[in-house]
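Every protein chain except one is present and positioned as in the full complex.
The block that comes next holds subunit A.
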Amino acid sequence: MVSIINSVDTGHEDMIHDAEVDYYGLRLATCSSDNSVKVYDIKNGASTLLDDLKGHFGPVWQIAWSHPKFGNLLASCSYDRKVIIWKETNRKWGKYYEYSNHDSSVNSVQFAPAELGLILACGSSDGSISILAYTAETNSWDSKKIQGAHAIGCNSISWAPATTPLFSGNENEQQPLVKRLVSGGCDNLVKIWREDGDMWIEETKLEVHSDWVRDVAWAPSVGLHRHTIASCSQDRRVVIWTSENCINWNSTILHLFEDVVWSVSWSLNGNILAVSGGDNKITLWSQNTEDSWHCISDVSKGQGHINN
């Protein structure tokens, strides 16, 4: 069903915690417990190390690529409480911006949809979410913080797609894009945040999980007047949340897995969900015409191999 096109031995000295390919699918970035971030060229099946980014003093948990219209930017977050944005200029990577205003490990970073501008959200174990926005005029980063977003800690954040309100209502006037975030944390909650003026307000609080929420992912919405969010938790469940208006959400339990679930990821069209967890297995899920979810792949243990 899926075919392997490349295997990159990253040479990290410790476990990898995240890997992501850029917008065009030409470069791979990985981060690890060995405190480093590595960037590889994977064009045409190559696996050439472009740079080894050292700047964190602790394990690096997550990385995120920006939209290429802002240049080649890569954000990384770490146990050392820092978020670093790296930038490539003339084939050399360097520190572009460092944000160290969190009091505990930063667990999640993600760039906002490009339509909203160059904005980065970060979720930390100190319970807060930071939103860093770049202003081109002043060439500066401006930070806003949602304090106490999740009691104990925020484990994951994900941006809502920006296209949704574009064509709704009065077509004469383009409505300003709504900035929305979903976050998951140690209080077992999934929360939805919306920017209102220059404040971020909690729009909804979703409560189904019975243990820490480890990852959340807002599905790219292709025109459907429906929002979909996937969340996964230490309670071994993956929950699919759907809503017509971002206020009332319905939950469906996708599956109860054998071990804790660590990550959920939507395909570009939002029709396939990749799930992975503590049992080292990766499964792909899709929704059939009757709106029920089923597994379309199974994975042998280890190596992340996917069987049909």
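As a convention for this text, a residue touches a chain if its C-beta (ideal position, glycine included) is under 8 Å from a C-beta of that chain, and two chains touch if they have at least 3 such contacts; residues count from 1.
Basically, contacts and distances are computed from a predicted model.
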Protein name (UniProt record) of the chain left out of view, among "Glutamyl-tRNA(Gln) amidotransferase subunit A, mitochondrial", "Catabolite repression protein-like protein creC", "RWD domain-containing protein" or "Vacuolar fusion protein MON1": "RWD domain-containing protein"
Identify the residue among A:I42, A:I84 or A:V190 that touches the chain left out of the display. A:I42
Which one, A:R180, A:R214, A:H227 or A:H255, makes contact with the chain that was left out? A:R214
Those residues of subunit A that touch the unshown chain are 1-25, 28, 30, 32-33, 35, 42, 57-59, 61, 79-81, 104-105, 107, 115, 125, 151-153, 155, 163, 166-168, 171-172, 174, 186-188, 211-212, 214, 220-223, 225, 234, 236, 259-260, 262-263, 265-272, 274-282, 284, 289, 296, 301-306
